[in-house]
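Some chains omitted; the rest stay in position.
Chain nomenclature is as follows: A and B, assigned in order of appearance, with residue numbering initiated at 1 for each chain independently.
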Amino acid sequence: METDAPILLATVSFLSALQMARLARRVGLCRLAHNIQPPSVTGPPEFQRIFRAHQNCVECYPLFLVTLWTGGMFFNEATAAVGGLVYMAARQIYFEGYIKSGEERLLGFYLTLGVFATMTLLTMIGLLRGILLKYFHIHL
Amino acid sequence: METDAPILLATVSFLSALQMARLARRVGLCRLAHNIQPPSVTGPPEFQRIFRAHQNCVECYPLFLVTLWTGGMFFNEATAAVGGLVYMAARQIYFEGYIKSGEERLLGFYLTLGVFATMTLLTMIGLLRGILLKYFHIHL
């Protein structure tokens, strides 16, 4: 094991993968409850909503991982890890809201956008600082 | 090239990306065979099954990569790499089964769950050990 490896980023990544697996499992359980046989992905509105809620999380997930790791390596590991936990909370709120109604997904959606915007800004600062240091020898 | 970089994890990641590309190609070939013009994603049951089989692999793939790398860095690289190869086999069995019928996807599905459960457990051990060592100076 590498002791200098970014264990906070690894731990948050791993926890977020567990969260994604749990969300996928809930879609599967909803499938069973409504007796929707694969490969069908159509069903009552409840199923459509949970299915889309999960799909949206699937679409966001690689973007989250990239932001978490680039921000964590070039801005600050602990800050990025905390951002990752807030992201996970925002996604959970989004998912639980979307299950209730399309309208109630919006709170978690805007929270997700807010976390992404913050992490994006910090990552930009970190990358800019890193590029200036490595290629232009300018230390900010 | 970094000689201390985790080349086994990189190789398995790369092979799994090739596998994903091949699965995507087979969906495209099935599309051509049934003359289903994009952006349509509806067609005969054969197409629906192969389309969903691939989608399921797409959903699982980032979770697999996170588990492979966190397990490989904090538990053991070779063990995680072997787990990754078994995962690829499980996904291939799933895909080939799903093409035949919705029922026949189950073997590969349970195999996938089994690999994920094993890799998750090992990763947890590795991360816990790493956190205890780094932040609490407890060497297990």
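One rule holds for everything that comes next: a contact is a pair of C-beta atoms (placed from the backbone, for glycine too) under 8 Å apart; a residue touches a chain by one contact, two chains touch by 3 or more.
Note that the structure is predicted; figures quoted are calculated from it, not measured.
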| item | value |
| --- | --- |
| Subunit number of the complete homomer, 2 shown here | 3 |
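Keep this in mind: only the chains that are shown with their structure count from here on.
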| item | value |
| --- | --- |
| Subunit A and subunit B: spacing of chain centres that average the CA atoms, whole Å | 19 |
| Subunit B contact footprint on subunit A (complex, rising order) | 1-3, 5, 7, 10-11, 13-14, 16-18, 20-21, 24, 37-41, 54, 58, 61-62, 65 |
| Footprint of subunit A on subunit B - complex, ascending | 45, 48-49, 51-53, 58-59, 62-63, 66-67, 69-70, 73-75, 98, 102, 105, 116, 120, 123-124, 126-127, 129-131, 133-134 |
